[in-house]
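With one protein chain removed, the remaining protein chains of the complex are shown where they sit.
Read from first to last, the chains carry the letters A and B; within each, the first residue is number 1.
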Amino acid sequence: MAGIVGYGAYIPRYRIKVEEIAHVWGKDARAISGGLGVKEKSVPSLDEDTITISTQAARNALEYCGIDPQKIGAVYVGSESHPYAVKPSATVVAEAIGATPELMAADYEFACKAGTAAMQTCMAFVDSGMVDYGLAIGTDTSQGRPGDPLEYTTAAGGAAYIIGKKDTVADIEATYSFTTDTPDFWRREGEPYPSHGARFTGEPGYFRHVRGATEGLLEKTGYKFDDFDYVVFHQPNGKFPMRMAKKFGIPKEKIEVGLLTPMIGNTYSGSTPLGLAAVLDVARPGQLILATSFGSGAGGDSFAIKVTDKIHKNPRPVKDYVERRSYLTYGEYIKHRKKIRM
Amino acid sequence: MEKVAIIGMGMTKFGECWDKGLRDLIAEAGAKAVTSAGIDGKDIQAIYGGNMSAGRFIGQEHVGALIADAIGLSPIPSTRVEAACASGGLALREAYLSIAGGIYDVVVAGGVEKMTDVYTEQVSLTLGGAGDQEWEVFHGATFPSLYAMMARRHMHDYGTTEEQLAAVAVKNHSNGAKNPLAQFPFEITLEQVMKSSKVAEPLKLLDCSPITDGAAAVILAKESFAKKVCDNPVWITGSGHATDTLALDDRRSMTTLDATKLATKVAMKQAGITPKQVDLAEVHDCFTIAEICAVEDIGFVKKGEGGKAEADGMFDLNSDIPVNTSGGLKACGHPVGATGIKQAVEISWQLRGEADKRQVKDANIGLAHNVGGSGATAVVHVFSREVR
Partner (left out) sequence: MPHRKSLASVWRRIPQRYRMESTMCETCGTYFFPPRNFCPTCRRKSKIKHYAAKGTGKVYSYTVIHVPQEGFELEIPYVLAVVELDEGAKLTAQLCDVDLEDLKIGMPVEVTFRRISEGKGGGIIHYAYKFTPISGQNK
């Protein structure tokens, strides 16, 4: 059975507060912050993008497990903000961590769930014996149109998972995906900012697919919600995952550990992988984790993950990245996001 | 080995010469030098021309032939010499060697740079090429930033202060104010330097030499010819040239230019002098820290004492060893390929007593020090009124 051999997270150090953005547009910061359940969001540095964040997360994953990068047989990078429209992010990451040239590599895109899709691909490669180790990464430096409600949450960060069979720190017991064609959120080729269906992204998008994937997983595994010690749901804001948990009757404590959006915003493809990393940072052997991602367009990937006795202290825990922060003004933020024409 | 003398010299006004192109600058400096030597153009057998980057500044290569053409000396051999900002000094050395080695009797050593035909960003990128493109400039290094890191380390190791750096600029402007050919013939105050805008900390705008157009030329001749045509030849009694790693980070030290030390040692040994015997020097002050390193590495003061010595006025015009009487690169200007030749022109004028308001009394021995890049090339020459 494929499992997690190593994992690593990375979140840029810059933040902008919801109130700083709200002030620029003359909005009521408290109402927005309360409505979204988000206080601030991470912002990439000028020199950071999906490739650099993925590389840093991958290096952290390698540091965590200490495997030889040459043994990695597959690298998949999931993101909706790949720096190139054509030319893979995965090749740069693979080269930067020293995994080339004997490997399979490609970029994935499925809105916010490309990272978990990459994990599933690597699981299949490992289970089929095609590779010993696969590296799956979910990262984004997501963009929101200035003035759009998305601007309060679109954030940057990512997490990397080394999937293998030997010395797993957490076994992925099962995965289940729920996929339909639902146009809740999209970005056309060449467009700088995404478009979305506003409230249509809620029930027909997020809730239907997270519910579908999660319930499918439970049916497949026979687990009940009570069996899980921690739950991670995709977190476009602080409210949706809490509402989903409430609907399922999952107590707040089980979901709060992996809920990072209130502090760092929505890291899109990095969202569920980062939430899961935060849980693994504190999880103990034998504990069971439920993780369900959501990607607009739309689909959900649900995972049942059991922590093994090989789990150990993460030298670069998510918490440190969350707490490492430096605030930007809106002007600086505009510069960081390269919205200034030079 | 033949003894070599400078028998004629000339330079253009340094500055933003909007109405002059590369050819005009060369022609003017060349004509002035030949006229000053009082010889016939037909006597000149070869040309060595220092030019760093006409190719990038004005899109012009093949500068050797262009120089001969511009001063009407075709078809004699003409060679372009390039060693970044030390191109001029190295052209002088190549010209010197060609006579000392017995190949020629009379040659021209010139230098020219036309820098204002392109925008400042392009000048910056081109000058960056004097450093290491792949391992410095790639990472965003600018030329001032390399010297800034030398300054920062000098401050850390020896307690040098930003005021001491500024004192170099103040002194050189004070000299430049007495030089009608200087780009900035005016004085500045310590406060003005300290308050000038930041370029690469701790270096500020007035710690930096400017972007300059200009040309300079000297006529060199072997002893027999020189004595025949010239009453007051200036003898080149020592010539040294050394190299170091292209990248600053690869050096043994970031506060000592080993190339300067070695080139100085060679030149002084040949001239049979010690630093104490030098009456005046033109040193490479592309940035204020560069002059502080230079006066230390040449041996005028101990390592680490350059900043204090500058601030104490040890190298002022009326001191024992006036440094950069022309105004230096800082105030006279720094047309990169011409600077090394301009230094020889200034020393020659001083030794011949032709330096007017900035004349140093009893000037018998002068030294010129020209640096390429952040110290990957250094060329040092010793000049004397007496043949040796």
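We adopt the following convention: a contact is a pair of C-beta atoms (placed from the backbone, for glycine too) under 8 Å apart; a residue touches a chain by one contact, two chains touch by 3 or more.
Quick caveat: nothing in here was measured; it's all calculated off a predicted structure.
Engineer: Among the options B:Q122, B:T189 or B:N232, which residue touches the chain absent from this view?
Structural biologist: Missing-chain contact among the listed residues: B:Q122.
Engineer: Need a quick check: the contact residues on chain B for the chain that isn't drawn.
Structural biologist: 121-122, 124-125, 128, 132, 134-142, 144-145, 148-150, 152-153, 156, 197-203, 247-250, 254
Engineer: May I ask you to list the residues on chain A that touch the chain which is not drawn?
Structural biologist: 13, 45-49, 51-52, 55-56, 59, 83-84, 92, 95-98, 315-317, 320-321, 324, 326, 335, 338, 340, 342
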